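Please see the structure below; I have some questions.
Of the protein chains in this complex, one is absent; all others appear in place.
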Amino acid sequence: MTTMTMAKALNVGLRRAMESDSRVLLFGEDIGRLGGVFRITDGLQKDFGEHRVMDAPLAESGIVGTAVGLAMRGYRPVVEIQFDGFVYPAFDQIVSQVAKLHRRSEGMLAMPIVIRIPFGGGIGAVEHHSESPEAYFAHTAGLRVLSPSDPQAAYLTIQQAIACQDPVVYFEPKRRYWDKGDVDEAVDALDPSQAPDPWRARIVRRGSDVTVACYGPMVRTCLEAATASADASIEVVDLQSLSPLDIDTLAESVERTGRLVVVHEAAGSLGLGAEVAARITERCFFALEAPVLRVTGYDVPYPPSRVEEHFLPGLDRVLDAVDRAMEY
Amino acid sequence: MTTMTMAKALNVGLRRAMESDSRVLLFGEDIGRLGGVFRITDGLQKDFGEHRVMDAPLAESGIVGTAVGLAMRGYRPVVEIQFDGFVYPAFDQIVSQVAKLHRRSEGMLAMPIVIRIPFGGGIGAVEHHSESPEAYFAHTAGLRVLSPSDPQAAYLTIQQAIACQDPVVYFEPKRRYWDKGDVDEAVDALDPSQAPDPWRARIVRRGSDVTVACYGPMVRTCLEAATASADASIEVVDLQSLSPLDIDTLAESVERTGRLVVVHEAAGSLGLGAEVAARITERCFFALEAPVLRVTGYDVPYPPSRVEEHFLPGLDRVLDAVDRAMEY
Amino acid sequence: MAAVSPDGLRYPPAVQLLTPEGERVSHPDYSIDLSETDLRGLYRDMVLVRRIDAEATALQRQGELGLWASCLGQEAAQVGSGRALRADDYAFPTYRDHGVTWSRGISPLEMLAMYRGVTNGGWNPTEKRCALATIVIGNQALHAVGYAMGVQLDGADVATIAYFGDGATAEGDVNEAFVFAAVYNAPVVFFCQNNQWAISQPRDRQSRVPIYERAAGFGFPGVQVDGNDIVAVMAVTRAALDRARNGDGPTLIEAFTYRMSAHTTSDDPTRYRHADELEVWRLRDPIERLKVHLARQGMADRNFFDQVDREAEDLAVHVREGARAMPEPAGETMFDNVYAEPHALLDQQRAALVEFEASFADEVHT
Partner (left out) sequence: MAAVSPDGLRYPPAVQLLTPEGERVSHPDYSIDLSETDLRGLYRDMVLVRRIDAEATALQRQGELGLWASCLGQEAAQVGSGRALRADDYAFPTYRDHGVTWSRGISPLEMLAMYRGVTNGGWNPTEKRCALATIVIGNQALHAVGYAMGVQLDGADVATIAYFGDGATAEGDVNEAFVFAAVYNAPVVFFCQNNQWAISQPRDRQSRVPIYERAAGFGFPGVQVDGNDIVAVMAVTRAALDRARNGDGPTLIEAFTYRMSAHTTSDDPTRYRHADELEVWRLRDPIERLKVHLARQGMADRNFFDQVDREAEDLAVHVREGARAMPEPAGETMFDNVYAEPHALLDQQRAALVEFEASFADEVHT
């Protein structure tokens, strides 16, 4: 066990993936000498060379589009998008090509591409640097979407995402990059007997009154809310896999608690919470004592940083929703 | 009253909008001499000139991006995206600029842009020509999203969308282009005392057992299902405005029927049905006798045309869901 | 024969080795040695491709295909460049490049499958060393560059070729492909078929200067070739592929040609272009000029031409019958290969679909 930040855990995870498979390439803007604006790829170009850690021109469609070609040639490109708000120029390549080529080719072309995106707010940044675009990708058939919430999960899931034969959009909760946690580097991420299934939700805190489902940066917030809650015993489920959703684990929890609150930073309308609410309500209709409640960003563009604390779901808003769920 | 196809109704609606406001410009690929691949702009370049019906280079980001500049100069661009699957190259300009500029400028820059997109399947087309990408836009704060379902609605809402000060993504159900209906051209679309509010859902058929919510191409399918239904009395609600959603009208219906089925072609996960289900369940929790059920496209890329009839929600799948809702 | 085409562009373009009258001419920078057998082979390729194209157009009219994008008039550009590739090279074609796919050994029925709507693909890209036809304009240019970057990393002796049209040059992706190709010095050839039209838009709606000129500003050479002259196309493409393989980086080839048919079977070109334009280009027909050349030079006789025509007719029958006989895919195939790894949600949806459809005695209504 080593204590390290999530940023470091991702760095070490990337290193492991590159060591264990020479076809793994890192590709993105400023990821080489600079090590990326968040230093996630720090030192990797030095150790693996310019051919495996490639600085790209400033063009996101170009980065993802050429990654498709690299994948066709047998490589496993791990692409870094510098910030959440800059993935949109690559949207066409992701939706029309990355997501569809395996299906289009009837399985003859795999697309083992990982698209890493630091996402979410709370870091006092300027516009386009605090967005939560995960719903766009979770709605897109052919993609998988993961978001780790702590260093251990980051260390394992980045390796599992890279080893996956399907394209994975990998959302890194940037405001948790510097949170520390224990990482067991001895665990072999690719050995199912050692590492948990990345596509399963994780019950990160047990409770009996209300289930709170969350992912990425909100997991810590929800854990804090659960600890702070005086009135209700809160169970916290880290969804982790946003596509496919592990509804089984969540339903099992909701069957026990009878109540569900879903929390995310992205705007509420058509966000992940909508899908979770719809699925769980259908599945657990008779077990639910209250409607599924959502605590999310508002349906506005991400606000200027001096306003963001009002936008972001915080402990109080989570507890308020828990209270409301309990009142039904 | 004149009987005309939806394609013609859109054409006449565009003509009215251009007549009543000289700042309205049409802009897109092949919309001039050809009149668009669906002939929606047929004859308009001839009558209004090349300066008001502008053929664009083959570049969707370019089209939407220059439309932003035209709007800044005081024009009201109506942009045509040739097919649903070709809007993605413009996604960045739509999400980062069109949707956000009014907010960013604190109301000083309006973005009265209409982005017309023929959408949906059922026409036997090749890949990328049958998609239903409306959820991406309905999830994006700052945009409005409309979809007409019949010629009269098309005639009115295209004019209302153009007159709206906000950007509107306007989804035209291409497989209903050739369906005919009565259009009252005497109605002044911009006079609220004459024309219905475009942002309200429409109850297009009364019923008492189950509410079926739908929009665009699925409205006709759901009306046919309602007519065919022997066992249940089905109320059909055409949502029409996909963002904002008119939950009031729908909730009023569900309070009466106690059951809701949502139908759309887009993939189920994170589709409009998820949001409708989540909102209605929260609002009508005690009135619902069954969970909200969804009949949607599957979570797969749109399939080859010889398979599409299995993908698309048809009358039987709608009726099956109605039966399941009744069985609760 | 120096003529100005209706859009003001000069004909012939810079590189021509076979005149419309079938005369071999020379060029200071480009030459190629083609044996009689080679030339007859190229002629045969073009005739067969044209026959497949005509048959597919007919099948579409008969309702057997949902759509067809004809390559009529562009056979020299497509076959000439396709045949310039080595077995190991990798091609990235569009929906219209049947002459290219033919050159890669893809069968006519594989070409038609997507247009019939039984698949979104059609062939094994890895085996044929030819990507599936890309429909989203410009996307494949980046794939070709990425593949070429991979080749470079491998140190392999392989070139890639990206096909696109004049319209595609306006798309961001094609220009980003130029940037990446130049920056990484990737072994890729950009082959632009300027067929003068992007659906209803004439070439000057996409660029005000000849397309090959675009390359220099990105830092690599561009060359305009007579796209209806299969000898010149082959010479220019081979030179560019060699450059790529030799580590000299990308080349943009503009093959100056003409879309003699409608954009697709859904299109009606009478709405936007004059018939006389077509007449001008008929005189530059790529097949006719090679035929005249072969005949005049005594490289082929009536016997040979008749035999090729018969082969074409046989192929047409094969295509016609094969298309009609293509098995209808079952509904649940839409769940196949969406993901490479297990996906419980799709398994559930597949099971639900199968169960639901089985619950009907007769076929499903829609």
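Chains here go by letter, A, B and C, matching the order in which they are written, and residues are numbered from 1 within each.
FYI, a residue touches a chain if its C-beta (ideal position, glycine included) is under 8 Å from a C-beta of that chain, and two chains touch if they have at least 3 such contacts.
Because the structure is predicted, anything quoted here is derived from the model rather than measured.
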I'd like the shown chains that the missing chain touches, ordered by label. A, B, C
Among A:Gly35, A:Pro118 or A:Gly258, which residue is in contact with the omitted chain in the full complex? A:Gly35
Across B:Gly43, B:Gly69 or B:Pro192, the one contacting the chain not displayed is B:Gly69
Determine which one of B:Ala59, B:Val78 or B:Val262 touches the chain that has been left out. B:Ala59
Of C:Arg44, C:Arg96 or C:Arg214, the one touching the omitted chain in the full complex: C:Arg214
Kindly note down the residues of chain B that lie in touch with the hidden chain. 25, 51, 56-57, 59, 61-62, 64-75, 89, 92-93, 96-97, 100-110, 141-142, 144, 164-166, 244-245
If the hidden chain were put back, which residues of chain A would touch it? 29-30, 32-35, 37, 55-59, 61-62, 85-86, 88-89, 122, 124-128, 269, 298-301, 303-307, 309-312, 314-317, 320
Residue ranges of chain C at the interface with the undisplayed chain: 169-173, 175-176, 179, 182-183, 185, 204-209, 213-219, 222
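FYI, only the chains that are shown with their structure count from here on.
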From chain C, which chain is the farthest off, judged by mean CA positions? A
Compute per-chain Cα centres, compare each with the mean of all protein Cα atoms, and return the closest chain. B
Just how far, in Å, is the C-alpha centre of chain C from the one of chain B? 36
Whole-Å distance, chain A centre to chain B centre, using C-alpha means? 31
Using the touch definition from the top, which residues of chain C touch two or more other chains? 119-120, 136, 172-173, 338, 345
Could you check chain A for residues that touch two or more other chains and list them? 61, 89, 92, 96, 100, 103-104, 141-142, 245
